[in-house]
Every structure is written in structure tokens, then in C-alpha cells.
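Dropping a structure here in C-alpha cells format, bear with me for questions.
Excluded from the complex is one protein chain; the other protein chains are retained at their positions.
A and B are the chain letters, set down in written order, and residue numbers restart from 1 in every chain.
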Amino acid sequence: MSVRRIPAGLLTPAAVTAALALLPVGYLVVRSAEGGLDAVARTLLRARTLELALRSLGLAAVVTVLCVAVGISLAWLVIRSDLPGRRVFGILAALPLAVPSYVAAYTWVAAVDLEGFAGSVLVLTLCSYPYVYLPVAAALSRMDPATEEVALSLGRGRAGVVLRQLRPSAAAGALLVAMYVLAEFGAVAIMRFDVFTTQIYTSYRAGFNRTPAAVLGLLLVLITLLIVVTESRSRGRASYAMRGNPARRPPVIRLRAGTRALALAWSTALAGLAVGFPLAGIGYWLLNGSSARVDLGELSGAVGATLGVAAAGALLTTALAVPVGIIAARYRGRTATFLEQSTYVGHSLPGIVMALSFVFFAVRYVPAVYQRSPLLVVAYAVLFMPAAVGAVRASVLQSPPVLEEVARSLGRTPLQTVRAVTLPLALPGVLAGAALVFLTAMKELPATLLLRPTGMETLATQLWAETGSGAYAAAAPYAALLMLLAAVPGFILGRRSLKETS
Amino acid sequence: MRLTVTDVTKAFGGTRVLRGASLTVEEGDLAAVLGPSGCGKTTLLRIVAGFESLDSGSVAIGEREVAGLPPERRKVGIVPQEAALFPHLSVARNVGFGLPRGSAERVEECLELVGLAGFGDRMPHQISGGQQQRVALARALAPHPGVVLLDEPFNALDRSLRVSVRDEVRAALKRAGATAVLVTHDQEEALSMADTVAVMREGRIVQEGTPASVYAAPCDLGVATFVGEAVVLAATSDHGVASCLLGDLPQRADGVAGKGRVALRPEQFVLRAPGEGVGGLVERVEFFGHDAAITVALEPGTVIRARTRGDVPHRPGDRVGVTVEGPVLFFPE
Partner (left out) sequence: MSLRRLVAAALVPLALLASACGGAGGDGQSFDDNSLVIYSGRNKNLVGPLIDKLRTATGLDVQVRYGDSAELAAQILEEGADTRADVFFSQDAGALGALSKHQMLAPAPQELLDRVAARYRSSEGTWVGVSGRSRVIVYDPRTVVAPPKSVFELTDPKWKDKVGWSPTNASFQSFVTALRVVAGEDKARQWLEAMKANGAKSYPNNVEILNAVDDGKLQLGLINHYYWYEKVAENGPNGVPSRLAYLPGGDPGALVNVAGVGMLKGTEHGEAAKKAMDYLLGADAQKYFADTTKEYPLIAGVPTAPGLPPFDSLKGPEVDLSKLDSLEQTITMLQDVGLV
């Protein structure tokens, strides 16, 4: 694609999205500046800052690499091998998305003597590998077998050529994982592993001094942007991935008996550890506490509130992501790059920073929505925008641009073309992105606590309240329901990853 | 409507793709833009359609300058390489895409025009490649565009299908009375389909004319060899006569005297009995049914390929004499 002007009908909403996503940065700048240069320097130059930044980066690197390895291996087994029960494993592979990382961390700490770096790596990898599995599985099933056959005919193995083709989708997933780990707080705190966000939380919790927290938040934004820019450079220009010949499906590869047993063990272990284990943990809570009680009114209220705000969040996020995603897929140039990359900022910040920035702006400029659900929904949109933008971008890239050109030549304006051609074709992928946002929003805690309407409780806030007083048995129904409800979109995502093959 | 492209230039980064391309297509004509890949012909087409902006020059459809207009306001129909039907819409809705609602009649009319009446309810993946291409044409013609642009539309088709689809497309364009531009690198396609041919090279249109005139009177040696097979020999010209190893041959037009080259078309060679003309040895006979190609090694040391009627009396190893019929093309150095 050449550098063309982005039509105003796309640019305007995309600019609104970018502005929303950058709001927290504005807040951080205001709060950092308040403290003066001295305070900024003092925070940045503290030895602990560097130490924790390196720890966070180390954790993010290890978890990302492991997620890529797990995600690719599982996707390959499910899509390309004759692994017994691969359809079931394909669905199970998406379900860890339904497990809140803090619940997983609790159950691991309670059951196994595992904590610190190793524990954090384990829990975060098990909870976030689907971010890599899903796009890689989709890419694997779309892959044109011809390139593989050429590699084989030239006496090369198929692994090299397959991996090279998986790079864009794996990198997109890896980026989400890395950012998720950088912003993560709950699970690592339970694993007793201090990271960069620990310091941000501590600054808020203990110091009541907002300058250090803001400075650290800005540093986190910078680190994230660095990673985002690196990823987009590696993505390069070869981003147009056309669907392969639909009549030609990649061949299923027969595993040898030994390999197959190993593969079966590996897939079973992953499903067991990532999904079965937390479920068992919740069962244990339920059986071993006396606080077990179910207030049906509270429970159904929490379910209703959770579904309501998460669904609204998914819809708004997707709606805001569509213009940015289309621009990212179809236009080049600084504006397009800026718009896409700005949406990653929100995702990189811990929930509390995000939430406080929304408190700051809402109270001052739109008090009418403060502590009302629209504000919470907007905050979800900022937090989860990257996943939605990525889904839109990837699915738009799958249809050739010439279709849009034909539509234009037939008299449709750019916006009419988006509505009549681009969106309908990208719709399945866009909806998958919405499902991902939906289940992530259901689990969200820190921003929900600060921004929800007074009196509203979601499953996540109830779970937080019950576990906070040690009432694990009372927490169990909330945890179970949360995982069950989140498993529905998880199931849909998992099935979709299989559907493309059959 | 008449299409006038004047002095269009376009560069991508530092690469100058179009260097002052000009082209005129009269109303109702089918013009072929013929050129090797990379000559800029697709860019020219995209500029006419409005998918790319031009750096300088102008594009007019009828009396209307369209260079600054977005694609949707140009009234230009497009038939892309691989049909590019909207996969989520039925054939009828594809054809009706550029029409206001409730234009079912026009849709049916256009489907009839391309010989696909009754196919409206099918989905694009349910019809063959050739049919898809014809639906794409119907879709482009439906809104009565000023110009229809066809971007190598037969490339994706099988050889056997190509000729018949080509004929159907030409017939449909003519029935619709449309002004059309066909971009292609296939000279046979260009010469056989088009009313006029524009030969493009390195970002410029180097020659425009009827297929016969471009073939018979190419403006330079490059065009001569690109629009058709030719044997090129060194020659010296003097007063309308070119002397080469096949003898002194009359030139098609008087030109500058001096050294240069002649281009001889295969059908200009006449094989005769040994002793007449220049002697040679038949090396190979390719029989096509309606005609044949005979490769002859001339005694002075050059190989030629001659086209003759199908009933060839010669066999490889036969000795023959070769003469040249008709005026030849001379290009001074």
C-alpha cells in the first residue's frame, strides 16, 4: 500500500481513541511535574528502580518466550498433527483465559511450595499462553501448504518455513503477553516477587505521594513503547497475509507412537495445570471453609453487573478499535503508526494508575459520568484496546485491498466501503476480538474497584472482598461463576481456532 | 466517454514509475496498454481509477478533469486481475453493488450482457473462474461508467478458457458501447482484442495506433520486437533500400541513409526451391494446423523462423531458397 490520506471518517474516531488511550499519560505528566525535577530524578535514580525494572523485564522476557513455545507447540499439535482428541485440546487451550491470574496464584501458593520468580513465571505463563496460541492456531490453519512443500522438495525441513510464516502472528501474541506481564500486579504479589508495578502500588499505598508513582508509571510507558516499536519494526512491511487457497488444507502430520504419547502428555499436562488446577483449588476452598454461603441476591446482582459492564466494555472497545485497526491494516505512514501504537499505552499501565487518571479527568471535566458505569466502560476500552485493535487489524489484513478499491470505483466513499466490504469480511475476527475483551473485562479488578458506581459489585470485586477477609469458602462460588462465565467466550475462541481447519 | 491522459508522472520514493505518459482513447473504443511487467502500466491504470495520486499531468474523462477526484466520483469501472468479487455477496448483489437499491432490472440486464442470465442467486465461490471474470465485468458496467479499466483480467484463467472469455468480454464491452482500457503484457491479447494499442515502455507511451499499424509500422526496434516476432539483421540503408545478407530489400518508408538494422516478420519470408534467393537448410518444422513455423539456417550464418501455410512440403534437412516479400522495417542506429 502506498501512503494515502486517511479519510476523515476513519481518522476522527481513531484520533478520539488515541486521545482516550493517551489520557493516562497526560495524568502521569501532570502528577510527575508537580513533584519537580528533584523528585523525578530521585525516583528514577534510586537503585531499587533499576533493579525492579530489570526484574520486570526479565520476568516479561521469560514468560513471553515460554508462552511462545507453549502456544506454538500446542497450536501445531492441535492444527497439524493427528494428536488424539485434538479438538478437545484446541478448546481447552483457550480456556486459561477464563482463569483470573490472582486466583491461579492463590491456588498454587496454597497447594505447592512455589513462589518468587519461578512461581510467577509458572502462573503467568499458564494464564497467558492463549494470547499466543489463538493467533498462531489461526495462522497455521490458513497457511498455504505450497510453501512447505517447496521447502521439503528442496531438502529443507518444514519447521523453518512454518516458523518463519508464523512470526507475525506469534509476535503479535507475544507483544500482548509481554505488556500483560509488565502491568501485572496481583499474581506476582501473591507469589512474593517484587516487580516494577510493586513499587508503583507501594508508592500509592504507603507514601500517599503521587509523584514517585507517576514517574514510575511514565517509565513503564516508555519501556512498553520501546517494546511495541521493536515489535512493529520486526513486523516489517510484509504484513499482507492473504488467505491461502481455501481448497487446499495443510496436511495432517502423523506422529510416531512415542512422539504421540509425549504430545498427549504435554497437552494434558498443560490443560490440567492451567485449567484443572485452579478449578480444583476453588473446590478445595469450598470444602474446607465454614464461610460457605451463597447469597443468591448478591450473586445474581454481581453476575448481572459483571456481564453488563463487560459486554458494554467489549462493544465499546471493539467499536473504538475498528477505525484504528483498519488504519493499521490499510495505511502506512507516521499518523497510522502513531494511532496504532498509542492504543498500547493503556494496556501497559497497572490498573490503579489507569483508574486514578480516569478519576482525575472525570471529576474535573465530566463529573456527570464519574462513578457511573459509562466511565468504567471507557476505562475498560483503554485497558483492553490492544487486543481488539490487533484482532481487527489481523482480520482486515486477511481480505485483499483490491475488494475495497472495486467498491470505491463503484461509487462508495471510504466509509461506505468500510461498512459494505471491509467490516462484513472482517466481522468474524472482529467478534473474536470482542469476545477476548469481554472475558478479560470480566476479570478486571483494580480499575473496577475505583471506578464502579458506588454500591455496584462485580464477581471480581466480590471475590476480592471475600478473599480479603480470608473467607475463601464464601469466595469460591464467585470464583467458580467468574471462571464459568468467562469460559463461554473462551470456548467460542477455542472453537473458532479449530473451525478454520474444518 | 473519451479518456485523455496527458503527461502523467509518478514516483514512488525515488523510483520514477511514470515519466510523462500520455494516452487518448476515443469514446466506445477498446484500447490496450501493452508493455512488459514493470513498465508502469498498472500504475497508470491505478491513477486513472484514482487509487493512486499523480505527481503531475492530467486525466480527463469526457470533458471532465478527474485527477483530483476520489475514485468514487470518477465513474470508472474496474475489472481486476482475479475478478475480486465480494465473497460475502451473491452474484446479483455483486453486480448491483454500484447501483441504487431496486435496480434489479439493470442487474439482470448486465448479467444477460455477459451471458450469465439466471446466475444472480449464486455465490461467487459457486461459479467458475471465467464466469467470475464476466460477473466482474457486469459489475463494472452496471453503473454506466465513463471508462472501464481491465487490469490483466485473463491472467488467472486457463489458456483454453482465455480465448473464449476474451471474446465474450470484448463482445459485451461493444454491446454496452463502453470506452475501455485493457492493461496487458500479452501482445497477442492486445492485438487481437483492442481497437487501438498503446505500447508502454519505461513509464511512457511510446506508440499509439491500430493493432495493424503498430504491428506493421513500429516506431522503433524495441516496439517492433515487442509487438511481434521478428528477425533482426544488420543493414545499410540508401535511398529507401536496405541492404542486408538477404539482399537489397525495399524499405517501408524512406529514412535516414546509413547503417542500422532491419526487422523482418516471419510471414515475410517465402521458402522457394534451392537456388532462388539466399540458400539455407531446414532445421525444424513446427506444425500448428492452420499454419506452420519453419526454422531455416541461412548459408551466410543466421537462423530465421518463417511462417507458412499449413501444407508444408519441407522436411528438416531439405535445402531451400529464402526470399523476402513486402517492404521491410529499417531502424537507423
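The criterion applied here is as follows: contacts are C-beta pairs under 8 Å (C-beta built on N, C-alpha and C of every residue); 3 or more make two chains touch, one makes a residue touch a chain.
Nothing here was measured: the structure is a model prediction, and the numbers come from that model.
Residue in contact with the omitted chain (choice from B:90, B:103 or B:323): B:90.
Of the listed residues A:225, A:273, A:315 or A:488, the one in contact with the hidden chain in the full complex is A:315. Within the complete assembly, residues 46-48, 51, 109-110, 113, 189-190, 192, 194, 198-199, 201-202, 204-210, 288-291, 301, 304-305, 308-309, 311-312, 315-316, 318-319, 322, 352, 355-356, 359-360, 363-364, 367, 369-374, 377-378, 419-420, 423-424, 427, 430, 446, 449-450, 452-457, 461, 465-474 of chain A touch the chain that is not shown.
We adopt the following convention: only the chains that are shown with their structure count from here on.
By the touch criterion stated above, chain A contacts chain B in their complex at residues 2, 4, 246, 399-400, 402-403, 405-414, 416, 420-421, 424-425.
Residues of chain B touching chain A in their complex: 12, 49-53, 70-78, 80-82, 84, 86-88, 97-98, 125, 139-140, 143, 145.
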